[in-house]
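Quick one: the structure is below, questions incoming.
Partial view: only certain chains, each at its native spot in the assembly.
By letter and in written order, the chains are A, B and C; residue numbering begins at 1 in each of them.
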Amino acid sequence: MIKASMFFAMAMLSLSITTQATADVTGNRARGMATLDVITGGDTKRRLDTLTDIAPELGEWIVDFAYGDVVSRPGLDLRSRELATVAALTALGNAQPQLKSHIGGALNAGCTPQEILEVIIQMAVYAGFPASLNGISAAREVFNARGINAASQTDD
Amino acid sequence: MIKASMFFAMAMLSLSITTQATADVTGNRARGMATLDVITGGDTKRRLDTLTDIAPELGEWIVDFAYGDVVSRPGLDLRSRELATVAALTALGNAQPQLKSHIGGALNAGCTPQEILEVIIQMAVYAGFPASLNGISAAREVFNARGINAASQTDD
Amino acid sequence: MIKASMFFAMAMLSLSITTQATADVTGNRARGMATLDVITGGDTKRRLDTLTDIAPELGEWIVDFAYGDVVSRPGLDLRSRELATVAALTALGNAQPQLKSHIGGALNAGCTPQEILEVIIQMAVYAGFPASLNGISAAREVFNARGINAASQTDD
């Protein structure tokens, strides 16, 4: 899981890479950036910048509310949270870009490729085979881009 | 989590309560019943019986395929699987009876009420507040029926 | 709106039982009413009346467009159309009242209870077990109200 030291390193890093972080390290913005940096592997700012041209406030809410308020909550570890998100987006089946982001995010949060595949495969039961198959396609794409050999991830 | 001894006790129990279990304890039927018995708290047979009048094969597939093949797979622990299912059903928002079953199943599999609430609350980010609020209603109902005091489950 | 005299004329017509509107019924309104009367078993007017207080035009479009233009088309028989609708509403999982109506409509159009159950059961593959289970609940309710013994409808 996320080691405390790594978490603080990320928090420190996020302070240096965002001009919007408030002075208070305990605030939503810093906490959201720190959590996002774990999920994105440090790529948070670049991703948020894609929203700057058209809906910058959406990016701010993603940091402050979605990740600062919600996903950073202490009651559940980030690995379980990312698996839950992968499950939900696979089942909904209408948000492939975000599903790919969170498959990557789950890996960055410390999930193994097998754990991610297990969640996606399980959705065949709860949302049908098409949803699961499209989740598998998303996973293959993310794994390939990272050089992960999916073939060796599950053994039946 | 599921203790090995409990697992085997359940497997034994399931052998006695189903006439359909094959002799081979490693088969889908027995494995599915054992996993279902953990999730339902031993109430599997009664629940399957509700399908006997109209679609008994659906009940068999739930045991053999859904829980024998998929949910029993070793690559992810049952607690994480139940949280993933709660996430998916909360996000889909169109299967309240099954969401309640799996909130109960998550508790039976060893999840704390707080972990379940965290997953449901998190869905506000990925599927919107209405989905999350209806998930909370389902959780309240399940918790109340079990005498769980939800009020003390989260601390912000 | 729909005149009572026309309604009875249509009801008589539908008694000559065709699962498709006959060629001599030219207008949308008459064709829609004829098809609806097959589906509702002659209960069309009462059902449309439930919309009169609040959205009568919705009722008119259901007759003229949905059933007069679309469902009455000659390219596919009414039985197959009702099974397709049962499939879609089971998969969507968010329109139980309409699903029940069309399970009844499928019976009225000449589908057997078993055929209807097969379609609902099949949705476990394409939309997941929860969707299929809730479809089964809808079918049980409709079958019970009609005194259909579901237990004898499928044999595995």
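For this structure, a couple of remarks:
Basically, contacts are C-beta pairs under 8 Å (C-beta built on N, C-alpha and C of every residue); 3 or more make two chains touch, one makes a residue touch a chain.
Everything numeric in this text was worked out from a predicted model, so none of it was measured.
For this homomeric complex the structure file specifies 6 copies in total, of which 3 are displayed in place.
What we mean here is this: only the chains that are shown with their structure count from here on.
Note: centroid distance chain B to chain C, computed from Cα atoms, is 34 Å.
Averaging Cα coordinates per chain places chain A and chain C 44 Å apart.
Between chain A and chain B the centroid-to-centroid distance comes to 25 Å (mean Cα coordinates, whole Å). Among the residues of chain C, those touching two or more other chains are numbered 124, 129-131.
Note for the complex: chain A touches chain C at residues 91, 123-131.
Per the touch definition, chain C reaches chain B in the complex via residues 92-94, 117, 120-121, 124, 129-134, 136-137, 139-140, 143, 150-151, 153-154, 156. Across the interface of their complex, chain B is touched by residues 65-66, 70-71, 73, 75-76, 80-81, 83-92, 98, 114-115, 117-119, 121-127, 154, 156 of chain A.
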